[in-house]
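All protein chains of the complex are present and in place, except for one that has been dropped.
Chains here go by letter, A, B and C, matching the order in which they are written, and residues are numbered from 1 within each.
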Amino acid sequence: MTKIMNIASNYVDESLEGLCLAHPSLCFVGDERRVIARSQAKDRGKVGIASGGGYGHLPLFCGYVGTGLLDACAVGNVFEGPTVGSALDSIETSDGGAGTLCLIGNYGGDRMNFEMAAAMAGDNDIRTRTVLGTDDVASAGEDEADNRRGVAGLLFAYKCAGAAAEAGEDLETVTRIAQKAVDRTRTIGFALAPCLPPGRDTTAFTVEPGTVDFGMGIHGEPGLWHRPFTSADDLAMEMIDRLMAERVSGMSSKVAILVNSLGASPYEELFILYRGARRLLNERGYEESLTMVGPYVTSMEMAGASISLCFVDEELETLLAAPAGCPFWRTS
Amino acid sequence: MTKIMNIASNYVDESLEGLCLAHPSLCFVGDERRVIARSQAKDRGKVGIASGGGYGHLPLFCGYVGTGLLDACAVGNVFEGPTVGSALDSIETSDGGAGTLCLIGNYGGDRMNFEMAAAMAGDNDIRTRTVLGTDDVASAGEDEADNRRGVAGLLFAYKCAGAAAEAGEDLETVTRIAQKAVDRTRTIGFALAPCLPPGRDTTAFTVEPGTVDFGMGIHGEPGLWHRPFTSADDLAMEMIDRLMAERVSGMSSKVAILVNSLGASPYEELFILYRGARRLLNERGYEESLTMVGPYVTSMEMAGASISLCFVDEELETLLAAPAGCPFWRTS
Amino acid sequence: MAVTPQTIKAALDHIAGDTAYIENRLNEADARLGDGDTGTMLARMIGVMTQVDVDPAETVGAYLGRLAKASARSTGSSFGTLIIAALMAVSRATANADRIEASETASMFSIARKEMTSRGKTELGAKTVIDSLARIEAATDGVVSTQEAITRIGQAADAALDAFRDKPCRVGRARIFGDVSIGNDDPGMLAVKLIIGTMFDDDAATDRAVTSNMPR
Partner (left out) sequence: MAVTPQTIKAALDHIAGDTAYIENRLNEADARLGDGDTGTMLARMIGVMTQVDVDPAETVGAYLGRLAKASARSTGSSFGTLIIAALMAVSRATANADRIEASETASMFSIARKEMTSRGKTELGAKTVIDSLARIEAATDGVVSTQEAITRIGQAADAALDAFRDKPCRVGRARIFGDVSIGNDDPGMLAVKLIIGTMFDDDAATDRAVTSNMPR
């Protein structure tokens, strides 16, 4: 698909510039201009929440900088982790003296760079903890759940940790909560059409028109199967089945649900998918605590969708409902 | 592009069902189940704002039902106006005794059906006024501005009229304000890839890959020119030039801007386009009063974008800033 | 043979057999000037109409009124709405009639055209369905036999297309695209030809073969 851009090598920087111009609540930090932070002065004493990741997934990652969510976010190139320098900048900016939680997706580059940055921050007396989003059930078996990729479900961890930090909880508590949100969140997605990384001649992967690549990652990592598309309800069924297949410790009958567009799939169709998923959840005795349907974690113009479920307990439910605001999402 | 749906003939109804399940602030009204209204009890004495239009443009039209925006909205089939029956239902539901403004896009079917419905409502002693959105400068020359199609700029009229109604203004005032917002709003768009109406084998129109169809309507109505894509900044320049080419009575140096995705074009690229447009506006001495960048008026998975400018005066600026909330947009 | 609810129903069933072809042709025509949906809308409307059974005791007007009401629940598109409005108008004029005589053909088309003109706010000459109806109205003025009426309707529908093909559209979505619309048939006018023409015409297949070979 034709991309609305100038030159490919400026894709990220020009887009970030537009983002900050459109949303004065966001500003640049650091000399690489690859860290987005809250514009308003930071709360001394609040635990910081830093994140980071590759570009091309807006609103994720840096779009979630805002009250009750992230303090700062490092931005990599399209589908590449942030550099160690910007990871460090994001940590330093987030920190208000009470330590900073690095809350990122479980991708090699992102993890390694935040690890190195956290070590450097430690040298400057900043306490850090790290929690990795690992919600994509398609990316590894239950026995290897810690190795899973982090995808749309990271949003629940952002929200819960962000609310806890805003409420004045300490670093250990915020870390525990983020980890709990991760542990209780599962995502599965499917792609219907690929995306084109800027500057490339061909899409990063292909999806035969009319077929579904089920379990595909948000960068086009291969999925579990591909077959002809049948119906939204069939997909909803397989997705919910797979999300429910694993037990969650202290699993409750309340779930937060995110039906997410990977980019090109329109709201109209997300609601059709949501309708199918919602019926199944109700049939199985689940009640919804938070419902989100929209483009929250995308892959540019990739078509397809993901469903994330967070099996909430009372603590998470309260944190998910707490007021928060960023350019792409508001709760209150 | 593969559509996430069950059967084509249920596309609209299942999608609306999902919409209302996901957003309890919305509910169905009328036996055709093709009117979406606010769930909370209506304000007696408030002027009603009813709208309607074809489906496939979410958040437009029915996604803008909410406080400070629409009271009710009739929903047609994909890219077809609402029936006269649902138009009537939307008027009756909106009315709280102080009359109802029908605020719709200037499309033959939509206009005729609301006209007939308004006549029927009159028989039931409901006072109505009608204002037609006519913002698409590509769809007719300046001398025929009243014949223009209504596209993304309708949102500004929704917002201003909705705020005025919420503030307790009377039908004449709300109508005057809606008309003023329409008169001061201009939109131009371009398509980069077509969309597929549900149930059809082929896209409604074609766009040669790598080319731009400039001035194309949100249903794929032919544009002003098509040429190979050059750059986001070039497009921004031509768009701003065309939007600025016509004088607006009482034109001010403040504009509200909406950089809108037609569907598949991602946030990343909207911000690149916005950056280009913003620079030009600033160079030309304009100041932005309200900035919106995102998928606000789409055509399912059509790729491309539009820019709308509303040349605000003080009255409109205040109304645009007033608190409002619907599932897809919140101001405060 | 005059027009009765039964003959209308039979004609509708007859076209219903051909909707796939009509749908594609009209969508294609609308895709060049508008949003490419004339055919899909019309096919759906015909499907809805064929669901309306004839009550042997009813007048033509009553039956047409029920057709209009059923259709009115199926679409709100421009063309659909104009058709529904026209059906309603003819229905009112034939509220007490058991049949429409061949000699009344022109006046029925006149009623339809006038209703569409006022609803659509469109003048003659704008290259719309209204121009086709006006030509048919003129051509059927004074006819006395059904067969003659049918022949003239078909000829007038063709003649209208020929007369307007190379003119620019002046209404609706294609209004400002003079250049685009020149050389292309207006989908509403084409619909008149394909529907009214096919309705009573068993030679539709021949016609189809000819039109599908037309240069695109």
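The definition used in the following text is that contacts are C-beta pairs under 8 Å (C-beta built on N, C-alpha and C of every residue); 3 or more make two chains touch, one makes a residue touch a chain.
A quick note: this is a predicted structure, and the numbers were derived from the prediction, not measured.
What chains on display are touched by the one that is not shown?
A
From the listed residues A:Glu80, A:Asp135 or A:Glu301, report the one that touches the chain absent from this view.
Reading the full complex, the residue touching the unseen chain is A:Glu80.
Check the options A:Gly105, A:Gly217, A:Pro266 or A:Gly294 and report the residue that touches the missing chain.
A:Gly217
Would you indicate which residue among A:Arg38, A:His57 or A:Arg149 is in contact with the undisplayed chain?
Among A:Arg38, A:His57 or A:Arg149, only A:Arg149 touches the chain that is not shown.
Please identify, in ascending order, the residues of subunit A that touch the omitted chain?
Its contact residues with the unshown chain are 32, 52, 54, 76-77, 79-87, 107-110, 112-113, 115-116, 139-141, 144, 147, 149, 197, 199-200, 204-205, 217, 219-222.
The rule is simple: only the chains that are shown with their structure count from here on.
Which chain is the middle one, judged by CA centres?
B
Express in whole angstrom the distance between the two chain centres, defined as the mean CA positions of subunit A and subunit B.
From the centre of subunit A to the centre of subunit B is 30 Å.
So which stretches of subunit A touch two or more other chains?
If we look for residues of subunit A contacting two or more partner chains, we find none.
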